[in-house]
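Note that this is a trimmed complex: some chains were dropped, and none of the rest were shifted.
Chain naming follows the written order as A and B, and within any one chain the residues start at number 1.
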Amino acid sequence: MSDLLFAAEPRQRDIARELYTFAAGLPLISPHGHVDPGLLADDEPFPDPARLLIVPDHYITRMLLSQGIPVARLGVPSRTGAPVETDPRAIWRLLADNWHLFRGTPSRLWLERTFASVFGVTTRFGPATGDAIYDEIAARLAEPGFRPRALFEKFGIEVLATTESPLDELSRHAKLEADGWGGPGGRVITTFRPDDVVDMEFEGWAGRIARLGELTGEDTTTYRGYLAALWSRRQAFKAAGATSSDHGHPTARTVQLPAAEAARLYERGLRGSASAADAEEFRAHMLVEFARMSIEDGLVMQLHPGAVRNHNKSLYTVHGRDVGGDIPQATDFVHALTPLLDAYGNDPRLRVVLFTLDEDTFTRELAPLAGGYAALYLGAPWWFLDSPDGLRRFRDAVTETAGFYNTAGFTDDTRAFCSIPVRHEVARRADAAYLARLVAEERLPLDEAAETIADLAYHLPKKVFRL
Amino acid sequence: MSDLLFAAEPRQRDIARELYTFAAGLPLISPHGHVDPGLLADDEPFPDPARLLIVPDHYITRMLLSQGIPVARLGVPSRTGAPVETDPRAIWRLLADNWHLFRGTPSRLWLERTFASVFGVTTRFGPATGDAIYDEIAARLAEPGFRPRALFEKFGIEVLATTESPLDELSRHAKLEADGWGGPGGRVITTFRPDDVVDMEFEGWAGRIARLGELTGEDTTTYRGYLAALWSRRQAFKAAGATSSDHGHPTARTVQLPAAEAARLYERGLRGSASAADAEEFRAHMLVEFARMSIEDGLVMQLHPGAVRNHNKSLYTVHGRDVGGDIPQATDFVHALTPLLDAYGNDPRLRVVLFTLDEDTFTRELAPLAGGYAALYLGAPWWFLDSPDGLRRFRDAVTETAGFYNTAGFTDDTRAFCSIPVRHEVARRADAAYLARLVAEERLPLDEAAETIADLAYHLPKKVFRL
């Protein structure tokens, strides 16, 4: 067995190895991700290695951009009509030629492990071997065993949640349910992600509000109708298997406004006259509204604050959202969450899973909060932090104050379907390494560490996300 | 000997073991804590295991609260008349049944080591063994050797400082002095903690100011009389053995106001018309006033900023202060302390020991400040950070910039009398582990590391706190 990510010291490494066996074989629980549900609904073969593994992976495209390689040369679609590379082999070679840039990064680890464990390719990737590896993977992708549903089963995924806007009609989830793959308790479920109908600063917000009205039959020209429409969509999402909602706000700010004041903000937004401060206030207010709804309908709230979206302006202008141009910012939780916590923080019916891009908040704010309020759980390290050292620093930072059982266990956050197994492997190995240190330092008995690693890998995410 | 907290690598572990022997047997210096002086003045037997070890320990009650167990079920007194659990065995069982929540936390370590080293209980604690352990400890508590003074001697405590308000008449310290346990140079001394007569935002401030006047015979309706009253109480505290004051402000802000302006703020406070900003300004001003008094009377200043007090509102409403509802916040020192440092920062007669809940400030602000001003020392990691990994990160963060000799050595901060030995053991072990790494990496010779660990454990706190 590989000793990947285990400390070198032989005794501690032996403990890590042993602990890892208690997690390695458990099914994968993936309650938060960005896989396209159409992939599994349609179950078509994947197009080619580059479009599968490079083009949609903004960890990869941004690193190449940082060394002066425009993402257009990597096939990232443009929305301005600017030309982009379309030859998958050319894209693939560009990565192979620059593979040294990824030394020490999780992208390298994820891709190399994916090559090996999913495609059986064990040659070392690089300029000299890129083409041959391309051919091997392309050949695999043509085989029936490499279609999405076959891989899903091979990967040992027990449940996978995708993420949809309230405006999504959930037709792909309906197809999955019809095939015995979806619906409540199913293998592929959805997540209620209302940002694009909550955040007035998203382009085209008013138009989407109108569409929300059509979809639900509610009068979304009024705030009251808007709330009813959101409630209606939540219930439709629950019917399609959703057990959680997800909220990606710039900050963690919450506020509880009187209904009349919220209505005024809402109407200002519809008239197109809301300021940036109005939009922030409305987002903050809606988080408390969603917490209230959560207590009623049981959807677990996920909160992902702290990204400055589309920081790289020219990248955004040409290629749009979610292509690697977001940058973290310092994030406050201790003051921002107070209104929500004053209202519902000690209510065990509410579950709010907090994620952060600002690891400074782990010891200072998040662990104390999760270790002091019944409603709060800490999400796994997210995005830039979902890496071997990021995972280690997370446990190191939060465990002493929040323990293990105020965390939600591991959740990957990936768009890259084939990387799901390695993401979980890395997290399980990182937890094995962390727990092995506690055991070696006489801070935790081995049998309790073994129980804990299984909880972190499987039982906790299942329980916290009500799966 | 146990290898608790020592790194697994055999050579480095051997060094840690050897270094630890230079600290393990030294007496305990406890210049800052929250033990009730009545405990040692009266020397009555402890009531029962739950009231001794669980009810007052907010590290424990907050963790259970975070998993939905109300603190009332743990016997935490209510101030609203709401019913609370009174059966110590029921409280104990609730903890035993949920003991897995504490895996990886210092609470687990502290409690298990206390069981073993104080009460001789070595059975592993948990649902199956909780009752038997309760009985064993209850039996011990009935023995004369387990009364407070006997334990004090058994623990090897050389000096213990408690913390009192200026309004405290110090009668328990008078009793201790009469018994040969207290007074200047005694085993149990007090600390001057004026927050409740400095902070206008504490409930009932004006009433306490009146009481301060009665107690001192000064006219506290004037600012001048207020300063005289504080000075008078400082001298009374010194006479009862105090060598330090302690200041628990929300921020580290300091400011030097003209006396007339300070007087105006003071009077506004007495009239009940001070704003939050006025209260902050007055606290900031009083820190500089206390520094001035410190230079005159030699009391060492401890500054503990950065907690948002009573963050959990409903917990506060029902159970009051200091029951685990405080959360850290980002804290600035570099700008906040400037006025105080401009006035007295290079004066070696002044000693200000700085504590923080925001470990981000360790390398960025606190180590550079303590390594650049004669008056500043760094206090030990406090509260959420007084844990094995918190202690390690502290040394890692500050030593390269501030060295060891701008830190005040280890001070526990405990309310839990029986946990004092294990707190010091953990700190001594953590320092042994840190120093062993320096030795193993050829950064410090063994003999100097041995001298250093004894300084950190014993000689430095004694010197810095003028004991």
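By our rule, contacts are C-beta pairs under 8 Å (C-beta built on N, C-alpha and C of every residue); 3 or more make two chains touch, one makes a residue touch a chain.
All figures in this text were calculated on a predicted structure; none of them were measured in a lab.
Q: All chains share one sequence here; work out the copy total for the full complex from the 2 shown.
A: Number of sequence copies in the full complex, not just those placed: 3.
Basically, only the chains that are shown with their structure count from here on.
Q: On C-alpha atoms alone, could you tell me the rotation angle mapping subunit A onto subunit B? Nearest 5 degrees is fine.
A: 120
Q: For subunit A and subunit B, what's the span in angstrom between their mean Cα positions?
A: 40
Q: Which of the residues in subunit B end up touching subunit A in this complex?
A: 2-9, 62-63, 65-68, 70, 100-106, 109, 124, 308, 311-315, 324-325, 327-330, 357-360, 384-385, 387-390, 393
Q: What residues of subunit A sit close enough to touch subunit B in their complex?
A: Those in contact with subunit B are residues 7, 9, 11-12, 332, 334-335, 338, 341-342, 345-346, 348, 360, 363-365, 367-374, 376, 396, 399-406, 437-438, 440-445, 448-449, 451-452.
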